[in-house]
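A short worksheet on the structure shown next.
Missing here: one protein chain of the complex. Every other protein chain is in place.
The letters A and B name the chains in turn, as written, and every chain counts its residues from 1.
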């Protein structure tokens, strides 16, 4: 195993990055599940096996499907930058405890964000989960720039 | 050249990651091509040079453009996690043959996924391409977590 993966900060990063990426990947099967249970598909070929008279009606949007898709897109917009900035941050050699704090808060926020989005919990639960996650990424970005700035 | 790029597993990862990212990047020019040939634009300023009476009609959606855009978004949702999880996976020092199997199956799946999406091939061709690609990423994520778990 290469040396990077012997450093504890990098191992912690690898763990949390994989966890939040797995959480993001789970949104796709959830979208598929909603499409089937709600009968709302995006493509003509997806409903080719249904009776001809039903097909037209099944290619449509459904509020539950759109909700999961918005949640998925929000993950893309937030989880991917976290992993990319977090990778650079882990390479700058932060304190293990500080790094773990960042990673744990972010992972907790994003899991709670998905729950509050999918179950439509009252605001500001979702907004706060999103904001705190964003602040974690900004804090890591600041830490990277303060250590390696080469313009 | 730094040491990472002397390891064969990492070179294989770099190759396949670049290939699938290039495939994803190609979706943008394809969207542009469809917008021009179908006459379906997203912004008023994009049709400013057209005759005034045509402009309003050209800012619209078109099924072919939306199809390419869905394919592009699906790439974002699947290719980006593959590259990120794959990077961590390559750093954990897997067997070259196992790693190559993962990378090759994923690249093949995503190329076939795009073909089956754009040409609207009968299902379950697209669904299978998506599912097998997802399973490859999940397999790499499992491998990473089983080697480096630091919570």
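Points to keep in mind about this one:
By our rule, contacts are C-beta pairs under 8 Å (C-beta built on N, C-alpha and C of every residue); 3 or more make two chains touch, one makes a residue touch a chain.
What you are looking at is a predicted structure, and each value in this text was computed from that prediction instead of being measured.
Among the residues B:14, B:58, B:111 or B:150, only B:14 touches the chain that is left out of the figure. Seen across the whole complex, the unshown chain contacts chain A at 3-4, 7, 10, 67, 70, 73, 76-78, 80-81, 84-85, 87-88, 91-93, 120-123, 126, 130, 134, 137-138, 141, 144-145, 147-151. Contact between chain B and the absent chain runs through residues 1-2, 4-5, 8, 11-12, 14-15, 17-19, 21-22, 24-25, 27-29, 42-46, 48-49, 72-73, 76, 80, 83-84, 87.
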